[in-house]
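Sharing a structure below in structure tokens format, with a few things to ask.
Note that this complex is displayed minus one protein chain, with the remaining chains in position.
The chains carry the letters A and B, assigned in the order they are written, with residues numbered from 1 in each.
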Amino acid sequence: MSAVMIKLIFIVVVFGVSLFVAMYSTYAERKIAAFLQDRLGPNRAGPFGILQPFADGIKLFFKEEFIPLKADRWLFLMGPGFFMITALMTSAVIPFGADFIHDGKTIALQATDINVGLLYIFGVVSLGVYGILIGGWASNNKFSLLGAIRAASQNISYELAMGMSIVALVMMTSTLSLREIVDQQAGWHWNVFYQPLGFLIFIICAFAETNRAPFDLPECETELVGGYHTEFSSMKLGFYLFAEYINMFISSAVLATLFFGGYQFPWVSSMDPGLTKTILSVVVMFGKIFFFIFLFMWVRWTLPRFRYDQLMNLGWKILIPLAVVNIVLTGAVILYKMM
Amino acid sequence: MIDKIFFILSALTVISASMVIISRHPMRSVLYLVLTFFLISAHYVLMNAQFLALVNIVVYAGAIMVLFLFVIMFLNLNKEIEQHKGLVIWLAAIIAGGSFMLLTMAALSKTTLPQATDANYNIGLVENLGATLYKEYLLPMEISSVLFLIAMAGVVLLGRKEKIIVE
Partner (left out) sequence: METAAPQIFSSIPLTHYIMLSAALFMIGLIGVMVRRNVIIVFMCIEIMLNAANLMLTAASSYYGNAAGQIMVFFTMAVAAAEVSVGLAIIVMIYKNLRTINLDVFNKLKG
């Protein structure tokens, strides 16, 4: 099989895995919410409610599709599409496991390793706001517009602090390529031990960028009906909700890659490259990703929602100065080590 | 193969930029402009200017166009608001712009451009660009941060509500 075929198959597999994990994240969300709220959660569709996501998907398919009267038709149809595209695009640069070396040929478990991988992730995250803005505008509904504007302002405010926390990380690793960042974290040298403040800032900004509670003002039901997805029904709404879970999956993968060693684990990294190392590294990576998804959901069902001015206050007046202090401290430590 | 890619990309860029000025919906013009920026970033990637390609996306498509979208949403622009001039103005503009373009193309393509034989083709990579930026062009970079500070202060000042004096 030529290298192009292998790459194509890998891309399709990553796509399928993202969709599958997002699908079962919906099930996990309801089960974890139930666990935190001392009740049972879905247990009717199949044993332990395992088939619940399929039931939800089929229900969404059968709902009525309508487009509001004065809505801009093309933009209304394209909004969920944009959101889904930017949610899936980030998975192109994440290394999911160690290289599989098999008699001379190397199969990299990463769709593409560009030199500026981290900047690519940042760029795609900053494009994520378009799906919400266009969907909210095209609905021709005041509540949708309000939700869209809140989402956009929240997104761009927290994008700044996220970028700055990445700058401190890059000063330490002196490379933007994700593969090299993971390779530098072999053994116990995980970046979270060297950059704890950067990790804290990044995870708060990841909560804000994926519009997850406590930052879910754009879509809260108690204030804005449905926020930016009020007027959407059937599979367009399905795309919005689904893309949010894919965003969460990808944010967890980025967190695991940047700060928690990616697919590295102390005993696994010192093994010889081969099938067992690849499989174990993939298991380790997904273990970390699932831990972060659990953390996302745990925080959602524990903390109350931020008010809009508290949110802006946190983003601009607290996180950005903290990120700048982080950069200065990192610079000072690097300078001291060089002398 | 690569010149086919170049010609397809260039054709798409010109078409997308034309749709920006032809479209009657301000919202669609914004989206066509975002598409134009993506295509220009693709040109940058072809030339191995990787860092600039991504910075183009992050700054232009990700921040400046979001600002434009915000303003269009606040001003609630529908397509009926703008008065369109007639066909004569379009013809006059196309003749004026077209003659400018012909002049520029003729002047620049008749010059013999020097051949570069041993150019450093990795100048677009982050490490080399960053080293040049921080060593030779440090002063302009620091001054541009002052520029941003001034722009921010100016925007906040412009957006303040004026005190209403009741007579």
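The definition used in the following text is that a contact is a pair of C-beta atoms (placed from the backbone, for glycine too) under 8 Å apart; a residue touches a chain by one contact, two chains touch by 3 or more.
Since we're looking at a predicted model, the values are computed, not measured.
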Given the contact rule set out at the top, which of the displayed chains would the hidden chain touch in the full complex? B
Missing-partner contacts on subunit B, residue numbers: 2-3, 6, 10, 13-14, 17-18, 20-21, 26, 29-30, 33, 36-37, 40, 43-44, 46-49, 52, 55-56, 59-60, 63-64, 67-68, 71-72, 74-75, 77, 81-85, 89-90, 92-94, 96-98, 100-101, 104-105, 108-109, 113-114, 116, 118-124, 128-129, 132-133, 137, 140, 144, 147-148, 150-152, 154-155, 158-159
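We adopt the following convention: only the chains that are shown with their structure count from here on.
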The subunit A residues in contact with subunit B across the complex are 72, 74-75, 114-116, 119-120, 122-123, 126-127, 129-130, 133-134, 137, 145, 148-149, 152, 156, 176
Touch list for subunit B against partner subunit A, complex: 25, 27-28, 31, 34, 50-51, 54-55, 57-58, 61-63, 66, 69-70, 73, 125-126
